[in-house]
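Coming up: subunit A.
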Amino acid sequence: MTGRYSRILLPFLFIFCSVFSSISASAAERQKFSVCWSIYVGWMPWGFGAEQDIVKKWADKYGIQIDVVQINDYIESINQYTAGKYDGCSMTNMDALTIPAAGNVDSTALIVGDFSNGNDGVVLKNQKDLKAIKGQKVNLVELSVSHYLLARALDSVGLAEKDIQVVNTSDADLVAAFNTKDVTAVVTWNPLLSEILAMPNTNSVFDSAKIPGEIIDLMVVNTKTLQENPKFGKALVGAWYEMMGLMSANSEAGRAARTAMGKASGTDLAGYDAQLASTKMFYLPAEAVAFTNSAQLKTTMQYVAEFSFNHGLLGEGAADATFIGVETPSGIYGNSKNVQLRFDPTFMQLAADGKL
Partner candidate 1 sequence: MKKLINRVPGRTARWILGVLPFVLCLVLYLAASNARLAENENDKLLPSFSSFAGAIERMAFTPDKRSGNYLLWQDTASSLWRLSLGLGLSALLALVIGILNGAIPYMRAPLSPFITAISLIPPMAILPILFIVFGLGELAKVMLIVIGIAPFLIRDVQQRALEIPAEQLIKAQTLGANTWQIIVRVLFPQIMPRLLASVRLSLGAAWLFLIAAEAIAATEGLGYRIFLVRRYLAMDVILPYVVWITLLAFLLDYVLRKISRMCYPWFHAQIQTAEN
Partner candidate 2 sequence: MALIEIRNLWKEYGQQVVLEQLNKTVGEGEFITIVGASGCGKTTFLKMLLGTESVSRGQLLLDGKPLPGEPGPERGIVFQRYSVFPHLSVLGNVMLSLELEKSPLLGRLFGGARKTAEKLAKEMIDAVGLGQAMHKYPHELSGGMQQRLALAQSLIKRPRILLLDEPFGALDPGIRADMHQLVLSLWQEHKLTVFMITHDIKEGFYLGTRLWVFDKCRFDPQAPNAYGAQITYDLPVGQTDGHLLKKSPPRAAEKVPPPLPDKYRRNLWNQVFTNIPCPARVIGLCVCGVGFV
């Protein structure tokens, strides 16, 4: 109950907090930084790293201080980052485009952590074919990656959004909602997805494994802060790949790390490993650099920008999907004079080269 109230109150509370904090936060060289994250399979290392002082170790190495704050509400964490309360925040590529970038907060994808490879899916009750979705009400978190996945799914069978009716449903209530007979189709992410698929008569008819590399989980930081404080980027990236090495190891320590992360996300080692199985983690910086450098990323961002524009997410000033520029190593998608989102492999490359 309190969570619900706070969702209503929070936007108004943080207006006033952030108004004043952001004004004081614009000095050039800084010692203190903060990043926020929310619970999701690909972001659990941040909590683990903060708890195990891995982030602190790397921050100390560069002579700075980094606070890692967990925020229970994903959208709230992005909003707070956009409002200037945090220097970095974990989010997906689509939300990075539609929230901070569309709000003219120039942002850089410092770490490309993973992409969803089955972690998001479309589920139908009693029907096995995606085409059967036509004419149904589809419950999902509107304007989220689920919505994007649905648009791509509909596209793949020659349907469009007008063929279905989207019902905005809070993620917290989605599993309970699925139990009611009103709900026949949902689009959601893990761990909700596996919970829903465990119910009888449910079928996964489309998932993110069919559009690999399009739903990307990032650590996004403020571009200006990063440019003025490269140490901040180095410390974060250094800490991240130490954690990646730890959790990917098939050793006692690796299992212990994954157990801790699973516990923190409300499951156990087996549950967490299952979620990891449908997530393509870039454990090695080189993999992440290769993914970022590929031309596919630019195409993906084009899909995302087009979807976002069609749903009015790029803001009122946007005349078309190319209104906001997205810089990738293989070129800029959209307006090069208005680049607000940058995929920059520099720091990951440093990690790959062992120069951190």
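Candidates were picked such that all candidates are chains of the complex that A comes from, given by their letters.
In this section, a contact is a pair of C-beta atoms (placed from the backbone, for glycine too) under 8 Å apart; a residue touches a chain by one contact, two chains touch by 3 or more; residues count from 1.
Because the structure is predicted, anything quoted here is derived from the model rather than measured.
Looking at 1 or 2, the chain of this complex that touches subunit A is the one numbered 1. If you check the complex, the residues on subunit A that touch candidate 1 are 1, 4, 7-8, 11, 15-16, 18-20, 22-23, 26, 75, 78-79, 82-84, 98-99, 102-105, 139, 142-144, 165-170, 173, 176-177, 179-183, 311-313, 315-316.
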